[in-house]
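Encoded as structure tokens, here's the structure I'll be asking about.
Missing here is one protein chain; the remaining ones are kept as they sit in the complex.
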Amino acid sequence: MTTTTTAAAPRRTDPRPVTARTRRRREALRNLAFLSPWLLGTGLFFIYPLVSTLYFSFTHYDGFSPPTFVGLDNWKFVFRDYPFFWPALRNTLWFVLVMVTLRIVFGLAVGVLVVRLKRGAGLFRTIFYAPFLAPPVAGTLAFVFLLNPGTGPVNTILGKLGLPEPGWFNDPAWSKPALTLLALWGVGDLMVIFMAALLDVPKEQYEAAELDGAGAVRRFRHVTLPHLRPVVVFSVITGVIATMQYYTQPIVAGEVASGHIQGSGQQFEPGYPERSTLTLPQLVYNLGFQRFDIGAACVIAMVLFVLSMTFAAILMRRGSGFLEVD
Amino acid sequence: MKRTTRRRLVAVTAALALPLAISACTGTSKGGNSDNPDADVTILFWHGWSADSEVAAIQQTIDAFEKDNPNIHVKAVGNITDDKINQALRAGGSSAPDVVSSFTTNNVGQFCSSGAFVDLNPFMAKSGIDPSTTFTGPQLEYTQYQGNQCTLPLLGDAYGLYYNKDMFAAAGISEPPKTLSEFEADAVKLTKTSGDTYSQLGFMPNYHGYESTTEHYAAQWSPTYFDADGKSTAATDPGLKAMFDWQKGMVDKLGGFDKLEKYRSTFGDEFGAKNPFMTGQVAMAIDGEWRGGMIDADAPDLNYGVAPFPVPDDQADQYGKGYITGTIVGIASTSEKQNAAWRFVQYLTTNTKAVVDFANAIHNVPSTIDALASPDVSQDPNFKAFLDIAANPNSNTTPASPNGGAYLVTLQDLGYDYESGKQPDLQAGLQEAASQIDTDIDQSK
Partner (left out) sequence: MSPQVKARLEWVAVHSFAVACALLFVLPFVFVALTALMTDEQSLTTDYWPNPFQWHNLADTWHTPGFSIWWRNTLVYAVAGTALTLISSIPVAYALARFRFRGRNLAMMMVIATMMLPPQVVIIPMYLVWAKQLHLSGTLWPLIVPLAFGDAYSIFLLRQFLLTVPREYVEAAKVDGAGELQVLFRVVLPMMRPAIAAVGLFQFFYCWNDYFGPQIYTSENPGAWTLSYGLQTFKSAHHTNWNLTMAATLIAMAPVVVVFFLAQRAFIEGVTMTGVKG
């Protein structure tokens, strides 16, 4: 049966034509609806406080009397006269270069090890991951005692083996390595994602490489590593993020190792020993919450911000293939 | 301009202006002293004591106060550190404390200059209390800043020399040293090395050795820390320089910094049962009057004695002085029950019986002139030595400063650098410390 339309019949029009504009508006509303919590959150918890921090950095404010404008005084103080700023900056860079790198290498090594296990893989995975779940204060305390230069088991064993006994958390040359050991102990989170990536490498590629006569090392370099590149990039990014925020472990380690008793009237000594464990977040806390100097604390917060965003920009450029929007 | 561009501009400007506007209103939390102290109220009291015996002692004092003042109820919270105090005072609100007590005397300058605590002078005037006849000179000094008496002493601490009588007898020393040269000689005599460490150390001079700190030593020289203009005298005061030199000399004579540091890392917790003086790892120690109570509890067989810490040879006639500090108590400026709070603070700090009982209970030095002279104070000879130090006219303390103990940290850091050899030039270090202290104080104004 054929249907015919006569030329004279009126064209049926939808009372509300769905024009492109209406559709776009609907889409825009829909987008807004989905994104609104995050938009609001970004405004409230990112943009607003950031502008506030910048504002306070130009004021003298102790939290009690209203802030007074002092221009660049706080900035000059932090960069020129504050003896803890530059050591903290150097330490942060040290941690980024050494701790992040070692964690990735070690996490990969442990991941490689665990994927080779068949029996009891679940148990091993839990053992290697569990330290990551330890409360940071407790883990640090445990390590400070294990690495106590005089009475700790590690030095006792080293001594019996005739090896040198480093001062660990009491020696400025060894305190950052000691913190790195603590961080390596908690490498579980990296291990898990490396494992996921390693398990995902197609077996055929390994077999093909083997057929071509490649040994284990070459297989690793040419088959495994390229597949791991996105994970490595991701680990570097998260590692740098964590390093920028590194706060609990160094502050607890410094306090406990120095024997400082909180609230006993003794002076708080930032970065024991000899400022070697100072990080920028600790200075924000010390200036803002202990020394009543919110202005200077905000200067350090701004430095932390610029530093983090710089790293973010660098890493995004490098890892752009991974983070691209399609 | 194009609609979208203008929209964007408006959005960006609003995004920036709004936060600025909000930042500017930082909110204030001010209390008042118009409350009726005879009305039925509950006040919140924060303090730093935490050991069971100490908490029981403060509770006894509170109970006695509530008996005398049945309309005022005191709710006490212990184990409070200064971080929490600072935060609570800034925030204000109903859960903020009315009366606060802290061990960190160094923060008094900050508390006063920022207005966190109220000036107690008007309250004392209204109650007819003359501070200069009620409290000793040093006690008043560490509780006020530039005339603002924002705290009062709530029991004091005095520092002296603890010595192990058995070790003294074994080394043939008949009485505790009075001058620093005697002290040095004794310390060397009492030191026995064992391999590359010690089996007994005469005295731990290193600045991390618990109470062996720059300010505790310095008191023996009666230094001035600031001149009349509030500038640091670190570079010019002869006492400070002499103290640093003396300490370095002690470090060198007793075996060198590294060896001492290694030995120090074997020390147990300062306030635990394994305190080095109590375990016999050191023969002499500088410590506060509370140590006696701990020895009695955890090391009752220790045969020890107490004496004032030795004085420099050229100040031998001032033997008997020592470093004075103490716990402080104040009224939060955010409190709305300041009159009721004052009744409590007045009782705590000036009621002789309350002060004496509390002092005896927690083994601290009473903090009023009357209490020091009271016959009810514990007459234990080891404790009496500290009472004498506290009452000695030459005993001194560290002055308050507007940025808390920051200047002490600076001097402390110099000490660490000098004793370890990191800073070989003491005068240059003192110069640097002085200018750092001045800059820090300028920053905090």
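Things worth noting here:
The chains carry the letters A and B, assigned in the order they are written, with residues numbered from 1 in each.
Here is the rule we use: contacts are C-beta pairs under 8 Å (C-beta built on N, C-alpha and C of every residue); 3 or more make two chains touch, one makes a residue touch a chain.
Note that the structure is a prediction, hence the values are computed from the model and not measured.
Of the listed residues A:Phe58, A:Phe95, A:Phe143 or A:Trp174, the one in contact with the hidden chain in the full complex is A:Phe143.
Note on the undisplayed chain: of the listed residues A:Gly41, A:Gly71 or A:Pro202, the one touching it is A:Gly41.
Take chain B: the residues that touch the chain left off the picture are 22-23, 25-29, 48-51, 77, 79, 81, 83-84, 87-88, 90-95, 103, 268-269, 271-274.
The omitted chain makes contact with chain A at the following residues, 27-28, 30-31, 33-35, 37-38, 40-42, 44-46, 48-50, 52-53, 56, 63, 110, 113-114, 116-117, 122, 124-139, 141-143, 145-146, 151, 153, 156, 185, 192-193, 195-197, 199-200, 227-231, 234, 237, 240-241, 244-245, 247-248, 252, 261-264, 280-281, 284-285, 288-289, 294, 297-298, 301-302, 304-305, 308-309, 311-312, 316, 322-323, 325-326.
Heads up, the rule we're going with is that only the chains that are shown with their structure count from here on.
If each chain is reduced to the centroid of its CA atoms, chain A and chain B end up 38 Å from each other.
Within the complex formed with chain B, the residues of chain A that make contact are 43, 47-52, 55-56, 60-67, 73-74, 77, 81, 83, 148-151, 167, 170, 258-259, 261-269, 274, 289-293, 296. Every residue of chain B that touches chain A in the complex is listed here, in rising order: 15-16, 18-20, 22-24, 26, 28, 48, 79-83, 86-87, 89-90, 102-106, 110, 114-116, 208, 210, 213, 261-263, 265-267, 269-271, 325, 333, 403-406, 408-409, 412-413, 416-417, 422, 436, 439-440, 443-445.
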